[in-house]
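Only a single protein chain was left out; the remaining protein chains are all shown in position.
Just so it is clear, A, B and C label the chains in written order, and each chain counts residues from 1 on its own.
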């Protein structure tokens, strides 16, 4: 059995990792840590885990963590990962980082968007962007995988099939995103408390969200020319789920069947992508507590434009479950193990 | 005291009308009707009204309604209004219709979008579109006011200032709308029940929503050339509030201060419009249970584009309170009476 | 593989049965039916099932259902079960009925509380009340199991350990229950629509809820003398979860450790019951999407009373998952199969 460590086990992503990995048939939870007031059994912190797992969770002791594990998930804030990932890597461990620290190829862009200088830029070239639908072969051989952000996962999966055939107009693709609140993390901040969020819709960080550079990097790699986006994220009062509604212009006329065909062909062997029949739109609950991404589309012929709607569970395909999919690939397991 | 009738008093809009008009200083609730199982006092149906109003509410008896009232609000489904409005008009009553029946100037477009032939097209020319910020002078003299739809109110108020100066690109303005559930009406339909809606985000009627023709009609009148939109409405789990996030392209470069200036100038005397400082985005709760529309904006200079965010309470400025504003104007009252 | 039929597959309970049984390792979904407008694949009705199950769902054709299955779950309204259960039984099939039709031992009490005459009272003696913690041995041999109601499951499991030792005062045990909205069923009724339920707390059927007779029947069997309860259910705005807060008087002084000991002893071998440490209270999310019942308690010494708090997922231990637990027992599978 592979021995698993989770660093940052008490955030929403960490919690989801614990729940999913508890039921995974060929791995064993071996080490947990988190910033907590005092070390205690994880099932004391989350009573829903009673009977499923019996492990202490306290401050990270990195030597113990290295000794106990074969592979570690870093579910910690950005800047923390770049401190600790190198130590696990040096000890020969596989690392799946769920922070933003290793997603960007360019340390300067990291500094611009995250406001801090990158401390281990030398690791960026070896880090593989963990979107299996695009980088499966690289993930197989990777020691360090940078698990994608939640918004980028939904957006990139929703647009990738349009990278072929020269149809898409790469300027100013419009992305209107709506997310549930677990996406904001498990932190005691005033704007996150129930009565501030409930019965409210809020747009935030218009064209300033740090996920923009990640989206642009990946779309540009796909299309092989500069892609720019307009990105407006919104928070709405629910726990889980992301819907991105994307408005794409085309360079040439496209038919519904051609459009659907692009998607079905691109994702023909993908176990976690669902392409809906033309005109059907997915809802976030279609993918609740799963690793699926579900995509619907509709053309506006007169405008040579389409609306693409992509949904994921922000803690599922948008974080923890995609990380488990990456683990399965990195370790040579069946890719869907523990995820279906 | 003006005597008020509300036809359709038990829907969400009707209920809001009753609540607002109960507290209005110069009118008197005189007649209520609704499709109900049996006639009973409105405060039996809505216990929150106990002590505020004491009137029976049963099936519409039109002669009684005519006798009892000076002005009537029709808070009924479309197709019903065009049956009953003519009778009130003929009797010399003022009519504020909250259905879609008299909003469109062209009976053929009505038929195309609402799927039924208009029965009283001869009334369309005299009906005034009840958006006071655009048509105040006409509303003053109107006998029949067509109260705007909820989405169109938020959208048109959000875009109207851009109609001047030739800046706006009128092709394919993108409108991504999010609404609370009272917008769907008080009807026993499966997709509306709590556990279907809660913890879910849903897009619907992509580029097919019946409010599109109303938006296009009014924007075209404003800009004086054909305006086309791409419109995607979404339902999110809250009771009240609409946010529309609009993506506008410009023909020429525009600065933030110029943009804000357009809005502040256009609405300089408007009591119910709030233009936020540049870069600040409104939230739906800023306008909860009010007649305000609050508008924020942000430019993407490299794209010659802007994001405009407009919020209203769908039952407030989006329906009942705007109807009361129209009543105030039609009857020569101070326009803000009962609304601040 | 055992072949499974679900009659009533599109209600919330039916849907949960489908989801749980899809992942069950030793059974095979073989037949689905429901009252639907037209027959279609279940994964068309519930897109979350795409890739998990591929079966049509249309009106019940009982002969086909009999032919296709070894065991059937009846997730239908009361009165429907007593029509169709006999046919499955006669054909030698095992039946797990999730309606109220076979829970009560006395047909007159059924008639009093449900307002209809029982049509197959002769089956009542053979029906086993499907609460494994109390009737495991009988369930093993049963052909017809009456799956308990959601409130009764939470209440009976919360009080059963007090049946021993003569401590409990059986008069007027007070039960204050709070439920999520899936408990009300997937039906297009006005009081169930989102904006009626959201932002509201409602008590209903005070001392008149039909689950009272089921609770009293079972508590009386346990204590072996007449038990009477005061029962007030409330609906609160969430999808899933029941909390019952029970106020129990004692005939003699009892200590915290004695009280906890009753519970730990009574449930010492139960895989789905969690007894919390003294003074800790469970939350509904501790048991979300599980078959667990979690119980906390606290004594008021001066009052010779205790507060017992019991939580379940109304669709889990309160309906579908408990039904699967019953299936496992009836079929000789490991009891926790597909449930942990």
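Criterion: a residue touches a chain if its C-beta (ideal position, glycine included) is under 8 Å from a C-beta of that chain, and two chains touch if they have at least 3 such contacts.
All values derive from a computational prediction rather than experimental measurement.
S.K.: Which of C:40, C:106, C:122 or C:172 sits in contact with the chain that's absent?
M.R.: Of the listed residues, the one touching the omitted chain is C:172.
S.K.: Which listed residue, C:79, C:220 or C:281, touches the chain dropped from view?
M.R.: C:281
S.K.: Specify the residue from the set C:238, C:254 or C:275 that touches the hidden chain.
M.R.: Of all options in C:238, C:254 or C:275, contact with the hidden chain holds for C:238.
S.K.: To test your reading of the contact rule: which positions on subunit A touch the chain that is missing from view?
M.R.: Residues in contact with the chain left out: 12, 180-182, 186-190, 192-199, 237-239.
S.K.: Write the list of subunit C residues that the hidden chain touches.
M.R.: 171-172, 174, 176, 178, 180, 198-204, 206-207, 228, 230, 232, 234, 236-241, 243, 245, 247, 279, 281, 283-285, 288, 298, 300, 302-303, 305, 307, 309, 311
S.K.: Touching the hidden chain in the full complex, which residues of subunit B are there? Just list them.
M.R.: 47-48, 50-52, 199, 274, 276, 282-283, 285-290, 294, 340
In this text, only the chains that are shown with their structure count from here on.
S.K.: Residue numbers at the subunit A-subunit B interface: does the shared fraction exceed half, giving same, or fall under half, giving different?
M.R.: Over half shared, hence same.
S.K.: I'd like to verify one number: the distance from the centre of subunit B to the centre of subunit C, where each centre is the average of its C-alpha atoms, in whole angstrom.
M.R.: 46
S.K.: For subunit A and subunit C, what's the span in angstrom between their mean Cα positions?
M.R.: About 37 Å, centre to centre.
S.K.: Would you mind listing the residues of subunit A that make contact with two or more other chains?
M.R.: 199, 283, 285, 288 - these are the residues of subunit A that touch more than one other chain.
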